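The complex appears here without one of its protein chains, the remainder shown in place.
Up next, chain A:
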Amino acid sequence: MKISSKKLGDYTILSLSGILNASSAPQLKSYLEETDFSGSLIIDLELVDFLDSSGLGILVGIARRKKAANEILKLANLNDRVKKVFEITQAYTLFDIYDEVNAAAE
């Protein structure tokens, strides 16, 4: 999977693309450990083709840490396949979810 980040106003935008599954999840975990994501964060999932429970677990872990730090976390651009995973696990209740990055950053 590909991972990149940039600044947009007060937010850091973390963009993910490709497959986020048990095989690629460690790559994302390492990236998160090596990079400073303190402050307000938007995760852009537009280019994530496939998400499984391992990928979801990483995102839930980010949500837990952001909540503990009293920091903002938003998700943007969930396609139907990604949205389905959030719906059936009820994990959508843990996140602020937006259709677009710009809407999340307003």
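Rule of thumb we're sticking to: a contact is a pair of C-beta atoms (placed from the backbone, for glycine too) under 8 Å apart; a residue touches a chain by one contact, two chains touch by 3 or more; residues count from 1.
In the analysis below, contacts and distances are computed from a predicted model.
Chemist: Among "Outer membrane lipid asymmetry maintenance protein MlaD", "ATP-binding protein", "Sulfonate transport system permease protein" or "Hydrogenase formation protein HypD", go ahead and choose the protein name stored in UniProt for the chain not displayed.
Modeler: The UniProt record for the chain left out of view names it "ATP-binding protein".
Chemist: Tell me which residue among A:4, A:38 or A:53 touches the hidden chain in the full complex.
Modeler: A:53
Chemist: Considering the whole complex, which of A:16, A:85 or A:101 touches the chain not shown?
Modeler: Hidden-chain contact among the options goes to A:85.
Chemist: Residue by residue, what part of chain A touches the chain that was omitted?
Modeler: The list for chain A reads 19, 21-23, 50, 52-54, 56-58, 60-61, 63-64, 67, 80-81, 84-85, 88-91, 93-94.
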